[in-house]
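The complex appears here without one of its protein chains, the remainder shown in place.
Order of writing sets the labels: A and B. Residues in every chain begin at 1.
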Amino acid sequence: MAITEKTPLELGPGDTARYAERPLGVFTRPQEGRGWRDWLSTVDHKRIGILYGASAMFFFLVGGVEALLIRLQLAAPEGSVLGADVYNQVYTMHGVTMVFLFIMPLAAAFANYFIPLQIGARDVAFPRLNALSYWIWLSGAIFLNTSWIVGGGGADCGWFCYSTNSGVAFSPSHGVDFYAIGLQILGIASLVSSVNLIVTCLNMRAPGMTLMRMPVLTWMLLITQFLLLFALPVITVALFLLMFDRLFDAQFFNPDAGADPLLWQHLFWIFGHPEVYIIILPAFGVVSEIIPTFSRKPLFGYEFMVFSGIAIGFMGWGVWAHHMFVSGMGPISVAAFSLSTMFIAVPTGVKVLNWLATMWGGKLRFTVAMKFAVATVAMFTIGGLSGVTHSVAPADTQQTDTYYIVAHFHYVIFGGGVLGLFAGLYFWWPKVWGHFLNERLGNWNFWIMLVGFNLTFGPMHILGLQGMSRRIDTYARGYGFEFWNMAATVGSLLIAVSVLIFMWNVVKSKRDAPHLPPPGPDPWDARSLEWSIPSPVPTHNFDTVPQVHGRDEWWHSKYAENDEGQVVRVATTEEAAQTGEATGVHLPSPSFWPLAVAVGLPLIGYGLIFNLWLALVGALLTIASLYSWAMEPVDDPDAAHDHHEEHHEAGDAEPDDEGDQP
Amino acid sequence: MSAEPLVADHAHDVSDHGHDPHATTTGLSHTKLAMWVFLGSECLLFGGLISTYLLYKTRGNGRTLPTDVFDIPFTSVSSFVLLMSSLTMVLALSAVSRGEDEAGRTWLLATALLGGIFVGGQVYEFTSFVREGVAFTTNPASSAFFTLTGFHGVHVSLGIVMLMSLFVASVKGKLTQRNAETVEIVGLYWHFVDIVWIFIFTVIYLIPAD
Partner (left out) sequence: MRTSRPLNRVLAWVLLLFVAAIATGCASDAELDTFAPQGPIARELHSRGVLPVFWIAAVVFVGITVAMVWLIWRHRVSSYEGDDQWPAQTHGHVPLEVGWTVGFLVTMAAVAVLMLWSLPTVDATEANTMEVAVDGHSVTWEPTVVVVGNQWWWEFRYYFSDQVDLADLRAHGDAKTLPPADIVTSGQMMIPTGEEIELIITSRDVIHSFWIPALNGKRDAVPNRFSPWKIEASDPGFYFGQCTEFCGLSHSRMRMQTVALSPADFQAWVDDTTQDATEPTDPAALAGLEVFSGICTSCHVIEGVNDDVFERADQASGAAPNLTHFANRSTFAGAIFNTYNADGSLNRVQLEAWLRNPGDLKANYTVPGEQYRGMPDLDLSEQQIDDLVAYLSGLGARPADWIIEASQVE
């Protein structure tokens, strides 16, 4: 359905807000305010970013508890903490939670918050669709986890959920149904969000912000959105087939009827491998912002960084079957995918060396953000290189589905992705909240996390090469697995401690903030546009939309190079920064409809599983909400205009006369 | 400008009257660009479904295959009807953007009607296939066939809903030359769904199963 977002219109100078008088449908149009209701109806990309971030951190704790349960079960041979059945559910939900409910939404938080700021925009292209993405994501996340309560347990098929083990005969609880439908709901959220952010990036750049002047974080996030755009429909197809098989007796994965279980694997990994880059590229972007700032140098080889990101995005589509080297798909495919996998290491390696070259000759200041960023590069290098070792398909026949792979992808996803996003949290925290995270606690957080991470996942390389299979709920004595498993469990507890320290840091730094000097707009002497505006960011982002003259626009408004090539300050931050005191900037009005639409979707899901009448209720709610949404202008209607089209026409004709004049 | 953008960039300053306040970086409106981006995603959705069918088209589990019961003449006619609806869609857009509301409504209705005939034909085709022993759960080939064509049918039906919404808006006088772009955007979707059908018809119906 083409939901057309109408333009937010301009107010006359001096106007700051405008409120609805007229109830729309069952709701009174929500108004800007400060209460919790405001968060339910917000369409502000920054608030939505914060919602994504906070929810992601909540699910990080959920997934973390699942991880600890896994490690407790495996700490010693013949573990009996969970038992096979619960273990299978826990490890499945750990993977699903960390991928879909933690890293992706945390990256979405950065994307929502910073893409508009970095390109000099006041919001995303479709603010209400943005809210819709978040609420659909949240409803999908809750739906997925209610499987523990009403579905007879979580999905027990692994996050990859291979056919035929995912069939009703082999996974009789409703867990897999919740997986199939829940991931579809999450997919809708990501798809809507990716369309929105792609349009934002392409269409809403400030004057002069050409593509090749966009900050690398925005670039990497844009590539991520394209990967999402093209990867999600493929897994949606796979999930549809699975759902039809389980709920409506379709024959897609019934080998007795001649079906091929490898169909699922191909569809899943055509999505699943780009998904790896969806996870890692945002972290690359974060690192590419932090390392230059704390090296006092521009990013080395911007073009190479951008194009290697694009290259990774493209090549990421041609490597999926390296997850299937032992599936028996035939030697030609194995050789082809083995080769393509090797060559995707090239752009990745280029990125690592360019980061090092950025540091080379710089003045490296190791704030917590910088420590996390450099650790991201170091840990990702390990993960990338262990990836090269099993890109060699014959070697992979020894390594695949062992703990060596578990070690590998945790070095990539945790060492690259999570450490990178933590770097981003420490870096941009003052921008978002107007106060720093405590550096002392941050150092504890960093060192304990780094040591715990390496203690958890480092030994898994050994375990894998010693032949420990993945996804086993227990192992026998005498295979030599005891020592390193115990080490990994100790390491996982250290990670848990470091996360608790982070949580405490969030609380403590907020409590201490009133007693400390505020960070000001640009505490790190950084480079991109978000640092040119006050911290926290005012609702309207920019008082005046910046005119962009080159890369690192903000840095260049503070510094210039003299004839000898030395950097001289041309303006102080105070002189160059915007004050955030603009009036008359009009912003889209809040809306409850995105939330209402999102509530309908899980009802459809429950309905498909338990009772089709419930699905009907959910569908009606969703359709009614979509319709009400379409009837609701992006702006508050005012007394002068009964129909939004009229309102709109008037707005197009005379923007400044639009609205409630005082 | 024949198509006044419905959506404008609000990332500009209120005092900045100097240039067109609705200018976007690419010159395309947000909504139109979003539709293009969304259709890119749809390509992979149908790509996945078509691949699934091609993998499974001969896997009959000893029972009747969809290819055994295809009625090519019938489906050719309904494909022709759907293709003609693309023509009427173009005429609808042309009429609306010239400000000929009456003609625009006629062509919108005609497009929806042709789409409706196609969907009706599909419903008839499905029921006759089921009568001939090819149901959704018969074999992998039939599951893949019904899922693919059913998905396409749902897309056509959604398009009809959009067309009828435009028609109603036009009757109420809310669809005018100014927002002809909305018609263009719905048209993009409609043509896309048509083009997908050309693929499906060629690959699934016309190329024989070996």
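Just a few scattered comments:
Quick note on the criterion: contacts are C-beta pairs under 8 Å (C-beta built on N, C-alpha and C of every residue); 3 or more make two chains touch, one makes a residue touch a chain.
These figures come from a predicted structure and were not determined experimentally.
Note that the undisplayed chain, when the full complex is considered, contacts A. Residue A:V451 is the one among A:I310, A:V451 or A:V599 that touches the chain missing from this view. From the options A:S55, A:T97, A:S147 or A:N354, the residue with contact to the chain not on display is A:N354. From the set A:M468, A:L494 or A:L587, the residue in touch with the chain omitted from the display is A:M468, counting the whole complex. Of the candidate positions A:N112, A:S147, A:N203 or A:T381, contact with the hidden chain is made by A:T381. Considering the whole complex, the residue from A:L40, A:L61, A:L211 or A:L339 that touches the absent chain is A:L339.
Not every partner is drawn; the one left out touches subunit A at residues 83-85, 88, 156-158, 162-165, 169-172, 255-256, 258-262, 295-298, 300-304, 326-328, 331, 334-335, 338-339, 342-343, 345-346, 349-350, 352-354, 356-357, 359-368, 371, 374-375, 377-378, 381-382, 385-386, 388-389, 391-402, 439-440, 443-444, 447, 450-451, 454, 458-459, 461-462, 464-481, 484, 525, 559, 561, 565-567, 569.
One rule holds in what follows: only the chains that are shown with their structure count from here on.
Mean C-alpha positions place subunit A and subunit B at a centre distance of 31 Å. Interface residues of subunit A facing subunit B in the complex, by the touch rule stated above, are 1-2, 4-8, 10-11, 13, 116, 120-123, 125-126, 191, 194-196, 198-199, 202-206, 209, 229-234, 236-238, 240-241, 244, 248-252, 254, 256-260, 263, 267, 270, 542-545, 584-588, 630, 643, 645-646, 648-649, 652, 655-656.
Residues 4, 6-17, 21-22, 24-26, 28, 30-31, 33-35, 37-38, 40-42, 44-45, 47-49, 52, 55-56, 59-61, 136-140, 142-144, 147, 158, 161-162, 165, 169, 174-175, 178-179, 182, 185-186, 189 of subunit B touch subunit A in their complex.
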